[in-house]
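The complex appears here minus one protein chain, its other protein chains still in place.
Just so it is clear, A, B and C label the chains in written order, and each chain counts residues from 1 on its own.
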Amino acid sequence: MRLVDNRYGKSKVRLVRVVRNGERHELRDFTVDIRLAGAYQPAHADGDNRAVLPTDTMKNTVYALAGEAPTGEPEAFALRLARHFLAHNPETATASVAVRERPWRRLAAGGNGHPHAFERDAGGERLAHVECRRDGETVESGLDGLVVLKTTGSAFADFRRDRFTTLRDATDRVFATEVRATWSCDRPEVDWSASFAGVRAALLNAFAAHDESKSVQHTLWIMGQAAFAARPEVRRIHLALPNLHHLLVDLSPFGMENPQQVFIATSEPHGLIEATLER
Amino acid sequence: MRLVDNRYGKSKVRLVRVVRNGERHELRDFTVDIRLAGAYQPAHADGDNRAVLPTDTMKNTVYALAGEAPTGEPEAFALRLARHFLAHNPETATASVAVRERPWRRLAAGGNGHPHAFERDAGGERLAHVECRRDGETVESGLDGLVVLKTTGSAFADFRRDRFTTLRDATDRVFATEVRATWSCDRPEVDWSASFAGVRAALLNAFAAHDESKSVQHTLWIMGQAAFAARPEVRRIHLALPNLHHLLVDLSPFGMENPQQVFIATSEPHGLIEATLER
Amino acid sequence: MRLVDNRYGKSKVRLVRVVRNGERHELRDFTVDIRLAGAYQPAHADGDNRAVLPTDTMKNTVYALAGEAPTGEPEAFALRLARHFLAHNPETATASVAVRERPWRRLAAGGNGHPHAFERDAGGERLAHVECRRDGETVESGLDGLVVLKTTGSAFADFRRDRFTTLRDATDRVFATEVRATWSCDRPEVDWSASFAGVRAALLNAFAAHDESKSVQHTLWIMGQAAFAARPEVRRIHLALPNLHHLLVDLSPFGMENPQQVFIATSEPHGLIEATLER
Partner (left out) sequence: MRLVDNRYGKSKVRLVRVVRNGERHELRDFTVDIRLAGAYQPAHADGDNRAVLPTDTMKNTVYALAGEAPTGEPEAFALRLARHFLAHNPETATASVAVRERPWRRLAAGGNGHPHAFERDAGGERLAHVECRRDGETVESGLDGLVVLKTTGSAFADFRRDRFTTLRDATDRVFATEVRATWSCDRPEVDWSASFAGVRAALLNAFAAHDESKSVQHTLWIMGQAAFAARPEVRRIHLALPNLHHLLVDLSPFGMENPQQVFIATSEPHGLIEATLER
């Protein structure tokens, strides 16, 4: 028996880091996953733990590095962590760190918002995924859980039919999805905050503006184009768009019409459309 | 054996109702629970279904009534439904309807937002719970899942100590909670939309402004006062505030201080503080 | 403004208690919720915490009492905890403790099972809910999440019809539910373990045997009767049976019949049938 590959680490390390700029506080809310892969055969085969940094230490390291300095953007903090583990563990070939950020917004108070009171924000969570190897690094940025819906401007017709097809052409339907997008850039130094905001806005604007949607695939393509157009550093993007079906209710048994007004929102089953696009 | 009480109905009826005011669409997203209680002994004891309106029909009724006219506010739609079931089912003593509304906001586009593209909004879900009986009606409004956090302005000290107490006085701590509030009014005719918005804003403002918080209980009281002050129709309010603990990390083993900067967000266990307040 | 009622406490205290009878270990896995209600007006209105036992102390008390002696049955441990809080806190009028037990079974090994290796068991979770007041105590036992299904022996026909009814009579249908049952006894001293096992077995046997089911209501009644017949100490029982619909798929568009073979399992919407029965 041989060890083809292995990795281990800590999942769901919950960190909230407050930065106190005088009266005005900033807040970052991260959930961190860490994985080390490398020459850990002795731990598996012999129960020899000498090279095994405890996952408890990985957790401590998240808090300690956050204590040394503010986290900065998710990508930056993930890089700090991954580089730390790679530097201190000679057996590690790859150190991976994933950060998921929960969004907060300031509560209203005066023009600039309250100095230290916050509300959970909408718009899904922000993602960063970093891999540090002995020969290089990769960084992926992203967002997850961005729920959007259009009440018109979307169709699905003229599709493939076989003996099991009962769906009819729809020239006007509700289009609802929960965007998951991950992307990578063509340079190491990126303004992560501006890049994230730019891609996010481009995806939302393209979704809203694309009123000639022929399918989820079609809108996905337009959204990808918008991301590339908005942010020149983005080299590659992966989009996953579930089709959260809203079924038009048949009210004819009750002698009523339903001109695109009454819908059943469903959660299962759902379509799922995914693609990777490259500049 | 006797039947002390009984109720039956349909849960999680998912309705999305679109109102097409020309180009500009409105959207309501409700999840509806229906319960009928009354003289249903024969169904239980004898398997006699003659008085049993199928829960499938309850589901159909949600969609049919939404087809007859727009839903309006959650309270109004719950009342329409409950009155319908009470009127058409002589065996029913009480018809209860609960509506949970998911919030959507328009995507940006010009000054007024996009006419038919929406994003899931933050701020928790809106609740309405109606009970219609032969001798009267009760209406409860509410919100759930409103997540807020303050990075300072909150303490917990000078509390009861016993032999199992290890907690130390905190003069400055993170205060995070997920507000669930339900309230009732002293009149049947209420501007439900204004009332909801007013209570919600009052709760948020009070939470943000209360910088002398001695405990969750203390802030709960202030939030209740603010709701009464903001909306004269509110007669009674119930508030449930979990204490979503953010633990200050002890960085001293690493030779570091932690001046209220690095926290572990936890989900279990959590405190839970509840009270009902009446004008 | 007045305080109509209030309660506070700790939720989701996770306890695993191991009893080491020599080589053979026993295991109990409890999640505990604690609530105190009483004269806590000063905490709310004045921020005066002198009577407020921290919820952190409640958590510690769970572990400390489990350290003093094995937990015993959920009802017994809930009573120990609730009596402790009532005894030590003069402001407390009611101390409530809810215990939810996750089931484990021994892994196979010889005739009696492995001495210290366990697998999560099926059959739902066991519940106990205790309320201790200055003038008495109440104990409720229960189970939750017991998922059962019958592929035949269940009907629903001859029901009430109105203009929104489209459901057709079913003489043979799948009946699936997730039983939640809670019951109370007519005496303070009960063999909790035997009582729980007896009620649970009675509910399962009645569900399985009732092949003339005319409705969920009808089977609920039979299940209640079986619980009373099996355990004389049970005085009152509440049963909540969701109807987890399994829809027969219409295969006729594909030129196929579907003689009760192919079903869509659904999770929403679902029926919910509840009743309280008393001896």
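Throughout what follows, a contact is a pair of C-beta atoms (placed from the backbone, for glycine too) under 8 Å apart; a residue touches a chain by one contact, two chains touch by 3 or more.
Bear in mind that the values here come from a model prediction, so they are computed numbers and not experimental data.
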Touching the left-out chain: which of C:Ala87, C:Ala229 or C:Leu251?
-> C:Leu251
Of A:Gly9, A:Pro115 or A:Gly153, the residue touching the omitted chain is A:Gly9
From A:Val52, A:Ala209 or A:Leu248, the answer for touching the chain not displayed is A:Val52
Since one chain isn't shown, list which residues of chain C touch it in the complete complex.
-> 14-20, 25, 27, 29, 60, 63-64, 66-68, 104-105, 107-109, 114, 116-123, 146-153, 174, 204-205, 207-209, 246, 249, 251, 254, 256-266
Interface with the undisplayed chain - residues on chain A | 1-14, 35, 40, 43-45, 47-57, 59-61, 64, 88-89, 156-162, 164-167, 212-218, 220-221, 224-225, 228, 236, 242-243, 267-279
For chain B, which residues lie in contact with the unshown chain of the complex?
-> 163-164, 166, 253-254, 267-268
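Convention: only the chains that are shown with their structure count from here on.
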Whole-Å gap separating chain A and chain C, where each centre is the average of the chain's CA atoms = 37
Could you put a whole-Å number on the gap between the CA centroids of chain B and chain C?
-> 24
The distance between the C-alpha centres of chain A and chain B, rounded to whole Å, is 28
Shared-contact residues (touching 2 or more other chains) in chain A = 254
